[in-house]
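Structure below; questions to follow.
All protein chains but one are shown at their positions in the complex.
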Amino acid sequence: MRKYWIPLTWIVFSILILIPLAVLATGAFDKGTSGFIAALSRPEARHALMMTGLIVLVVTILNGLFGIMMGIYLVRGTWLSRRVRQLFNSIVDLPYAVSPVIGGLMIVLLLGPDTVIGTFFEQIGFKVVYAFPGMVIATLFVTFPLMVREVMPVLQELGNDQEEAASTLGAYSWTTFWKVTWPSIRWAVIYGTILTVARSLGEFGAVLVVSGNIINKTQTATTLVYQDMENFNVTAANGVALVLAIFSVGLLLLMERAKKRKGVH
Amino acid sequence: MNRTLLRHKGWTWGFRSTVLLYFLLLIVLPIAGVYVNSFSEGWAAFVQNISDPIAWKAVLLTLKLALIATVINVLIGTMSAWVLVRYDFAGKSLLNSIVDLPFALPTAVGGLMILVLLGPNSWMGKLADTLGFQFVFHQPAIIIAMVFVTFPFVIRAIQPLLEEMDHSAEEASYTLGASKRDTFFRVILPSMSPGIISGAMLAFSRALAEFGAVVLVAGNIPGRTLTASVYIFGEVESDNEAGAAAISVILLTLSFLILWLINAVQTRRTR
């Protein structure tokens, strides 16, 4: 049987992943290296990549910190009743089930210029929707579960024996966290960070809805790819997409390395 | 100094409240908002919004295409997981690493790749054209986009089950006289099935929700190539937010149901 299955698996992977990647790479260079460079050195391309970078940075920091804390509270937070923790635990997953477009729509419905909160912010001179803050919030919503879901299983598997042992040895909670808990969850946090970076780098639907996709203002790398395609500027779209794909492959390689180390040792 | 500060009760309380508030404002409030908004103009308006034939056709079409994509993924995912766990061959670790690529790759880039590969100007597109059918802007491309985006789910759900499967159960089956075929269908497949089911449900819910890859290759013809997420985007663009919210509520409720089912399956398995 293996005579058929192995080649068939290769074929599936080739058609679905390898060949499209190769076509994308060659597509970016179909007008030569100069075409590729021209696609990337457009002011809107540079601005879009910068916007994406900024979003990734802000989102990863915020969701990283809050995600770790949320994970710890959901596993160890005995100050919350069991039922509340269970409820919160199931809510954490909801963004997975929400289509990114709907995620974006939610932000617009809540903070858009026609809403109470939106008008309030507008009056104090702070634009949320169709501006950077809205894009960040949309991406935060979509990527929130990633870190929590990486940290929680490790903490659960770890149990709190070691932490209790540390406290009987005279360590206070802060010391216990840094000396005992943190070293155990470190690789899970790294893995969660990579996932968050990858997801916020690639977020498209939510950002497209919230940003309004305004060139040189709220356009990100992915929404630029979309617009280039709408304008039939295929080479330019391929160029930007290739940059994104290279980042993704790099993140994937990091993920592979982190995955091997993230369990409980 | 730092320690006494952090041990202070007020700090602890403030810290906890901040985290929970962040969580509630970020996740719960927007979801609740969509539900409230879609019913804000009353039940009748909601019914009118979802009874727009374009809207419910979009939902039905999305369900149909997502189902087809899921079936395809179950087949090729089960096969790939089996090959990646059971056989040793050149390039195995490469394939195993790129399984996750659809997760890591921006979905818009995924859509673009399909468009470039199968689009009307590509040789594949031309070949299909001469054979009398088209990929891009038609249903096949949407299905391919969905399959691409959800490809890792089934594989990643089956792999751990296959790896931790007791090899002696298989041997026991052989010593009891079962052929390889019998053993596969009676012993191995049943142990893989929880993974297949939860992987398939994850893939299905993700395919339902997919936008980035689909919007680039879908043709926006109502009832034929207009999927729910693309429809919602269109409604937002044309400032019909209430209509978008109504369809969103249907799609969301469906997704939450699937999510709940997945959790139920998983708790049953761990029990």
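Letters A and B mark the chains in the order given here, with residues in each chain numbered from 1 onward.
Just so it is clear, a residue touches a chain if its C-beta (ideal position, glycine included) is under 8 Å from a C-beta of that chain, and two chains touch if they have at least 3 such contacts.
To be clear about the criterion, contacts and distances are computed from a predicted model.
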If you had to name the missing chain as UniProt does, which of "Heme exporter protein C", "NADH-quinone oxidoreductase subunit J", "RNA polymerase sigma factor" or "Carnitine transport ATP-binding protein OpuCA" would it be? "Carnitine transport ATP-binding protein OpuCA"
Partners of the unshown chain among those that are drawn: B
Among the options B:18, B:93, B:179 or B:253, which residue touches the chain absent from this view? B:179
Touch as defined at the start, partner being the missing chain; which of B:191, B:220, B:240 or B:266 qualifies? B:191
Across the whole complex, the chain not displayed is touched by chain B residues 166, 168-169, 171-179, 182, 186-187, 190-191, 193
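In the analysis below, only the chains that are shown with their structure count from here on.
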Could you tell me the distance, in whole angstrom, between the mean C-alpha positions of chain A and chain B? 16
Going by the contact rule set out above, which residues of chain A touch chain B in the complex? 1-2, 5-6, 8-10, 12-13, 16-21, 23-24, 27, 66, 69-70, 73, 77, 79, 88, 90-110, 112, 137, 140-141, 144, 172-174, 198, 201-205, 208-209, 221-223, 225-226, 229, 234, 237-238, 241, 244-245, 248-249, 251-253, 255-256
Residue set of chain B touching chain A in the complex reads 3, 6-7, 15-16, 19-20, 22-23, 26-31, 33-34, 37, 76, 79-80, 82-84, 86-87, 89, 91, 95, 97-98, 100-110, 112-117, 122, 147-148, 151, 180, 205, 208-212, 215-216, 228-229, 232-233, 236, 241, 244-245, 248, 251-252, 255-256, 258-260, 263
